[in-house]
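Note that this complex is displayed minus one protein chain, with the remaining chains in position.
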Amino acid sequence: MTAATLSLHPDRLLPADRHVRDIARTLYAEVKDLPIISPHGHTDPSWWARNENFDNATNLLLVPDHYLFRMLYSQGIPLGDLGIPDASGSPVADPRSAWRTFAENYYLFRGTPSRIWLDWVFAEVFGLDILLQRQSADHYFDTINDQLKRDDFRPRALFERFNIEAIATTESPLDSLSSHKTIRESGWGGKVITAYRPDPVVDPEFEGFVANLRKLSDLTGEDCFSWSGYLTAHRKRRTFFKEMGATSTDHGHPTAKTADLSPQDAEALFDRVKTGKASSDDAENFRAQMLTEMAGMSLEDGLVMQIHPGSFRNHNQSLFDRFGRDKGADVPVRSEYVEALRPLLGKYGNERDLTAILFTLDESVYSRELAPLAGHYPALKLGPAWWFHDSPEGMRRFRRQMTETAGFYNTVGFNDDTRAFLSIPARHDLARRIDCGFLAELVAEHRLQDWEAAEVARDLAYNLAKSAYKL
Amino acid sequence: MTAATLSLHPDRLLPADRHVRDIARTLYAEVKDLPIISPHGHTDPSWWARNENFDNATNLLLVPDHYLFRMLYSQGIPLGDLGIPDASGSPVADPRSAWRTFAENYYLFRGTPSRIWLDWVFAEVFGLDILLQRQSADHYFDTINDQLKRDDFRPRALFERFNIEAIATTESPLDSLSSHKTIRESGWGGKVITAYRPDPVVDPEFEGFVANLRKLSDLTGEDCFSWSGYLTAHRKRRTFFKEMGATSTDHGHPTAKTADLSPQDAEALFDRVKTGKASSDDAENFRAQMLTEMAGMSLEDGLVMQIHPGSFRNHNQSLFDRFGRDKGADVPVRSEYVEALRPLLGKYGNERDLTAILFTLDESVYSRELAPLAGHYPALKLGPAWWFHDSPEGMRRFRRQMTETAGFYNTVGFNDDTRAFLSIPARHDLARRIDCGFLAELVAEHRLQDWEAAEVARDLAYNLAKSAYKL
Partner (left out) sequence: MTAATLSLHPDRLLPADRHVRDIARTLYAEVKDLPIISPHGHTDPSWWARNENFDNATNLLLVPDHYLFRMLYSQGIPLGDLGIPDASGSPVADPRSAWRTFAENYYLFRGTPSRIWLDWVFAEVFGLDILLQRQSADHYFDTINDQLKRDDFRPRALFERFNIEAIATTESPLDSLSSHKTIRESGWGGKVITAYRPDPVVDPEFEGFVANLRKLSDLTGEDCFSWSGYLTAHRKRRTFFKEMGATSTDHGHPTAKTADLSPQDAEALFDRVKTGKASSDDAENFRAQMLTEMAGMSLEDGLVMQIHPGSFRNHNQSLFDRFGRDKGADVPVRSEYVEALRPLLGKYGNERDLTAILFTLDESVYSRELAPLAGHYPALKLGPAWWFHDSPEGMRRFRRQMTETAGFYNTVGFNDDTRAFLSIPARHDLARRIDCGFLAELVAEHRLQDWEAAEVARDLAYNLAKSAYKL
């Protein structure tokens, strides 16, 4: 049995209605070739520092992508069969065998964005023209691996081919940023910058928190077991990150809670949590206070603040014990922003020189909380549909539920938030198509004029991310 | 650079699909000229009492409209630049300059209902045929102001031109209703009635609550510091409001909580809150008990009850301190109705002679709580999509999430809930177009016959509001 064909239709992801599609096609033509601004994500800067060839299809595309193996795992496929090692060192499938398992089960991704992103990677990056199925598994594996050995498939070449104008990675304050240093000193022109993600030294429940404070002391020469030394250490690392190109910070807290304690109370709280024996209330309050402290520092140094709350990390304890973090077992929880953000907003929400970009995994807050908040406070902006909602239907819900209250100009365009480098153009392309489709609907219903929609399309695809993130 | 054109397309807001649009157009033709029933809103009765010319474009259209300046403020524009005064008496922009700022930033409203309402006002009321932009700011300001000086732009003339059959304003029990008296005694035929909004004397956390009780005593000759005198005072004022045309009451509580205390417990609670030193629990319980008391009085006097819960008022404390209430800083919070309404419904929910109309700012309760409740209890009806959700997409979500469980006949048509008088026809027109579009989808999918859809369209546009509100 031969494999089915694979081809990317030029009108894919545009609205089905012929009239609306015509409008969308015109809008899309305006934005499809704009450079990619990727202001938030999790790619590995060492790729561009070392510029070594990628390994093979499985290790590049399957093993690091928890979107893929969580779905395969949900259907009863052991992670080891996909080439993912566990703590005990149990044997895992070899790359070809793992790839075959993936190919046989690729139909599970029907209707998901992973399918759309991957088909783009297969067709556009690797020139494949048949669908990934059991019968095409080896052809895929060999074809991809052959190309990965070529110079024009090295990280920097792909970066250029993808027309990336700027990309941000995310690092902990404890990171030396040596890869970023290497890139800057290499003479290569690609703009790869970092972002300041202080969770390991801000979240008392982070693994190794106390040890991390010790490392932060060593790195900065500050006594990070005193409140003032700890804050100064943050300032120093933020400055260093800024020197390495950072324009933003990122905060991945369980909730959006913020606090505005007196300096005395904040110091007393810090003295409790620095012992590593904080109660969970103290931990939550400390994270809350630190969001407000970080906002204050952002006002000083101009770094844009990103808040990513609402994920229950490592929900599956036994899987975590065997395989560790980021194995597809993070699950969103109900989130609340109106009470939670009030302390921070009471202190800094009216500042025109602060930008705090909010994300959520709880779509029920789009129209109820986030759009009204961002449609009022000068300091607030809305990040794009995030993670589980970074998808055609998810983006449509985002625009339909946000726009009428927050408008387009309190949003910040698209970011891909991914570690799957090869899929980045596919993700931006998907977002551009969906946004053009949404705008086309507004034009078709005479809610917006065509030239206005074209202006907004360019803003959503390029200008808003560039200006919100100061890139 | 010349300004872009402005024209209202006859098919605006109807579904894009050509076949569905044809059906929608036919339905819309049935309802577009029906008189406006505006059973709930916040217009100022003194306009029609005094019938004086409106001032100028800025003071009529911008300064009182918190939908507009909250969006402009969110993008960093100081309220003073929009002509909005603060408590300290800081200088504010003059009307022309404020209008120019508005015009330059009018693009921020792309995709919002404000844009749709305003374009209608500009084109239909003032005959403008270019878009509001920086380059048309002065033309707009002068054109509008010139017309506002004319007799046919006075409040009564506009009321008649707008084909308003009845409009309700909203007043506190402490209001003398002198404007309503003036209107009734003027001989002018316009039907302007009041509605009983007792929050200032029902909510122990309302500013001046104790003083308000004193005023209520003075007004009614009752001792409003005794539980029975307080209840009698309500009855007297309700009767007076009814004499001035009122057919409804309105209750703007933080939550939908109701209570059904014994008379002794209710009196004891009242004795605590009347001191002005109620705990927040007591305050919440008192509001809860008063909703049930008001339902009981509605059963006596026939006033229709409206419940508008779920807004966190004045979220931005420093803005509130400088500029006061209603400055665009009210934010919805998550709401709960199933437990909250049970005490009231246990007592009065089965009464066929009571009508309690529920509103919400939390769309997640549409299909989960409100439609099932209204689809069962005879006393309950569903108010239209409210405030932030009074918009094309908001209304579509309302119909899609409510209709399958509650049907059309447990809803009460549209109300505009606005103080922006000139936009009232635009708001009703928008609602009619969206409802006709929704009905057209049902017809196109053969879920409803065309003649039935036409009947429902007329009911939604006119009959249901008229009968639910007894107008």
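Note that the chains are named A and B in the order they appear, and that numbering of residues resets to 1 at the start of each chain.
One rule holds for everything that comes next: a contact is a pair of C-beta atoms (placed from the backbone, for glycine too) under 8 Å apart; a residue touches a chain by one contact, two chains touch by 3 or more.
No experiment lies behind these values; they were computed from the predicted model shown.
Asks: Considering the whole complex, which of A:Ala57, A:Leu361, A:Ala440 or A:Ala454 touches the chain not shown?
Replies: Selected residue, touching the omitted chain: A:Leu361.
Asks: Which of B:Tyr377, B:Phe414 or B:Tyr462 touches the chain that is not shown?
Replies: B:Tyr377
Asks: With the missing chain put back, one of A:Pro309, A:Gly328, A:Pro343 or A:Pro425 would touch it. Which one?
Replies: A:Gly328
Asks: Using the document's definition of touch, tell me which of B:Ile36, B:Leu448 or B:Leu471 contacts the absent chain.
Replies: For the chain that is not drawn, the touching residue is B:Leu448.
Asks: Determine and list the chain A residues touching the chain excluded from the picture.
Replies: Residue positions of chain A that touch the missing chain: 4, 8-9, 11-18, 70-71, 73-76, 107-113, 115-116, 131, 312, 315-319, 328-334, 361-364, 388-389, 391-394.
Asks: On chain B, what residues meet the omitted chain?
Replies: Here the touching residues of chain B are 17, 19-20, 336, 338-339, 342, 345-346, 349-350, 352, 364, 367-369, 371-378, 380, 400-401, 403-410, 441-442, 444-449, 451-452, 455-456.
Just so we're on the same page, only the chains that are shown with their structure count from here on.
Asks: What rotation angle, rounded to the nearest 5 degrees, superposes the C-alpha atoms of chain A onto those of its identical copy chain B?
Replies: Here the rotation carrying chain A onto chain B measures out at 120 degrees.
Asks: As a quick test, compute the distance in whole Å between the mean CA positions of chain A and chain B.
Replies: Once rounded, the distance between the two centres reads 40 Å.
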